[in-house]
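The complex is shown incomplete by one protein chain, all other protein chains being positioned as in the whole.
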Amino acid sequence: MEMIAWVHVAPEAIDTAAIDRHLEDPASGGRVLFEGVVRDRHHDRPVLSLEYEAYAEMAVEQLRAIASTMTARWPLRRVAIVHRVGQLLVGEIAVVIGVASPHRAEAFEACRYGIDAVKREVPIWKHEHYADGTSRWQENDC
Amino acid sequence: MEMIAWVHVAPEAIDTAAIDRHLEDPASGGRVLFEGVVRDRHHDRPVLSLEYEAYAEMAVEQLRAIASTMTARWPLRRVAIVHRVGQLLVGEIAVVIGVASPHRAEAFEACRYGIDAVKREVPIWKHEHYADGTSRWQENDC
Amino acid sequence: MVIVKLFAQVRELAGSSEIQLELPDDARAADIAPAIAARFPLVARVMPSARIAINRAFADPDTPIRAGDEVAVIPPVSGG
Partner (left out) sequence: MVIVKLFAQVRELAGSSEIQLELPDDARAADIAPAIAARFPLVARVMPSARIAINRAFADPDTPIRAGDEVAVIPPVSGG
């Protein structure tokens, strides 16, 4: 049996091709991916750059727990959750949640659950730097 | 103003990198992608190969109409809908729906709407060839 | 006279991807299925599940058919 879930937290640019390969499965008719991207503004404030800080050891364990919940709750064949940390530029990918499943309804639901859980339960913090020289630790409202 | 919606129907392998480029947008924090992949079985029957036949001129117009509905109903910044036709092998991508939006809830809803509408409203037909030598024109139940 | 495009199992059962039908001047979309069934008995059983497209859009049963319209029979689709 191949590994169903793959989770990863690292400062390197996210390898989306590796995620695609992990999700490949001949019995899965549908794949749903969520990609979270660094935006150029927070509400109306222009964002120049940001860093993600992580409690890496716990973040990986939380991602594993989220992936386990997803595979227990939906009939998924593959799950990938990868979060980048360190300094990112506008437009770069911060997080990817990928799901492969025989049927698309489950894939959508599980992927949506996954990103919501990541934003709620994983010890990673975003520090945004604004064009006016200020910066701020964000908080997800979820 | 850049083009928001891109639709395409063609026999070539789907260029997922081109879709990613189309979805790039600094104001969009979330991208949701659905990829429909050729499965190795239909219910319990092993599938060897299949072709998609299209009424290509109408299929493109229906995809444009679906993309327009999506951008009218949800605050999306980019939409891509690409469907492959002709002969495909198990594991190859048949369809991709990609959406970029400032907020993830809308991206998930719009992407889900898009694939459901494609399966219901676009004149494309799948002819499956089974391991036992038989073949069949499928019908989506949706 | 109207040219009608056929696809998938309808095309296979009729043995052609295009057929010509003689229709009255006041013909509507709903007249296509019986006209095809009369000429292609093998196709008759699949017509009830098919939709008619006129000029690349799904037509209501009472949509009129005019000279030069692009008419097509759309059996149940299976894209995606």
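When the chains are written out, they are named A, B and C in that same order, and each has its own residue count from 1.
Just so we're on the same page, a contact is a pair of C-beta atoms (placed from the backbone, for glycine too) under 8 Å apart; a residue touches a chain by one contact, two chains touch by 3 or more.
In this text, all values refer to a predicted model and were calculated from it rather than measured experimentally.
Colleague: Kindly name the visible chains that come into contact with the excluded chain.
Modeller: A
Colleague: Of A:11, A:46, A:91 or A:123, which residue touches the hidden chain?
Modeller: Going through A:11, A:46, A:91 or A:123 one by one, A:123 is the residue touching the chain not shown.
Colleague: Hey, which of A:33, A:99 or A:115 is the one touching the hidden chain?
Modeller: Selected residue, touching the omitted chain: A:115.
Colleague: Thinking of the whole complex, not just what is shown, which of A:52, A:74 or A:108 touches the missing chain?
Modeller: Only one of A:52, A:74 or A:108 touches the chain omitted from view, namely A:52.
Colleague: Residue-wise, where is subunit A in contact with the chain that is not depicted?
Modeller: Against the left-out chain, subunit A lists 36, 52-55, 57-59, 61, 83, 94-95, 115, 118-127, 137-140.
Here is the rule we go by: only the chains that are shown with their structure count from here on.
Colleague: Using mean CA coordinates as chain centres, what's the gap between subunit B and subunit C in Å?
Modeller: Computed from C-alpha means, the inter-chain centre distance equals 26 Å.
Colleague: Report, in whole Å, the distance between the mean C-alpha point of subunit A and the mean C-alpha point of subunit C.
Modeller: 48
Colleague: Check each residue of subunit B and list the ones that touch at least two other chains.
Modeller: Residues 36, 115 of subunit B touch two or more partner chains.
Colleague: Give the residues of subunit C that touch two or more other chains, as numbers and ranges in rising order.
Modeller: As it turns out, subunit C has no residue touching two or more other chains.
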